[in-house]
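Structure first, commentary second.
One protein chain omitted, others in place.
Right, chain A next:
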Amino acid sequence: MLKSVLDVGSCFYKLDSHSTLLFKSLKIVNQCNQIRLLSSNIINYQLQAKEKTQSKRKIEPLVRSKYESKDYKLPKWKESLGEFVISTFRLDMDKVRAGPVAGSYYYSICRKQGLQVEGEELSPSAKYFYETLRLPRTFSQWFQITVLHEWMLFTRMRAMPFKYGRNYQQKLVDRTFSDIEIRLFEEMNIHSGRIVDQYLKDFDTQLKGAVLAYDEGFYSDDSTLATAVWRNLFAGRKNIDISLLEDVVKYIRSQLYILSRMSDREFALGKFNFVLPTETVKRLTPDEELQMKKSVIEKYKKLEKSGLMLPSEKSNLSYTN
């Protein structure tokens, strides 16, 4: 193409200049490559450093504020000011407690059941859900696992006096959605608020549907509960191993059994934690149950009589039921 357009002499010249130009451009390209190499080295180094700091940083479940961290201790003056405010304004601590207990603690135990953290080994409960039950390791699956655990707590919260139970439920749901919203932005890297809103609405319908289905199953029979679990937790998997379904039904019923044996006071103070799915719950004999109730009643009676209870520790909820 070049030859056909130019005469021979000029062609050499042109070719030479072309080659020098080529040489120069090659040099520039080389320099560029070196710069690129350097910059990529720097980026790699930065990434490695970031990874190192990330692996060093232990991710605690649900620590968005310093007050929720285990290491944080309230300064004495703040504590006494708080106690003063509670006693002078006669604040209803059972209402106030709903936030830290249901919104923070109970949500954290529901959340961590199916939580997977990048670069960390799965927790025993998450192992059960993702490895034994072979559930897909997705965000929506995590949500389904969390909803199942929240629903178990809802059944117990309904048995509390209405205004307190309702408040506990509200706090738990509020916290769930505020946490999901943050995680969709941060972990799932969604930058559009509109899309996050759509997801939240979708999660909301899933929550309502799952609670209705589980409630129906809980009240009617194990078969209905198993189908509810199959539709929600297993997403209607056709090739389901029915023994896994039985396992989950047993898991749910055993947790509910423990919840039913707790007094309102203990549950409201956040004394409940889920038993691992790999462990089996044995039913209490009538004697054991009576003894357990007695010891709880004695413990709280003693505390109330001693007069050592701080205004923030007081509660109107029953410890005898």
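The rule is short, and it goes like this: a residue touches a chain if its C-beta (ideal position, glycine included) is under 8 Å from a C-beta of that chain, and two chains touch if they have at least 3 such contacts; residues count from 1.
Convention: contacts and distances are computed from a predicted model.
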**OP:** Have a look at "Mediator of RNA polymerase II transcription subunit 18", "Peroxin-7", "Cytochrome B pre-mRNA-processing protein 6" or "Adenylyltransferase and sulfurtransferase MOCS3" and point out the UniProt protein name belonging to the hidden chain.
**Re:** "Cytochrome B pre-mRNA-processing protein 6"
**OP:** Give the residue, chosen from A:123, A:178 or A:227, that touches the chain omitted from the document.
**Re:** A:227
Subject >> Contact partner of the left-out chain, one of A:132, A:278 or A:321 >> reply: A:321
Original post:
In the complete assembly, which of A:104, A:125, A:155 or A:315 touches the absent chain?
Top reply: A:155
Original post:
Considering the entire assembly, which residues of chain A contact the chain that has been omitted?
Top reply: 134, 136, 138-140, 143, 155-162, 164-166, 188, 199, 202-203, 205, 212, 215-216, 218-227, 230-231, 235-243, 245-246, 249-250, 253-254, 256-257, 259-260, 281, 283, 321
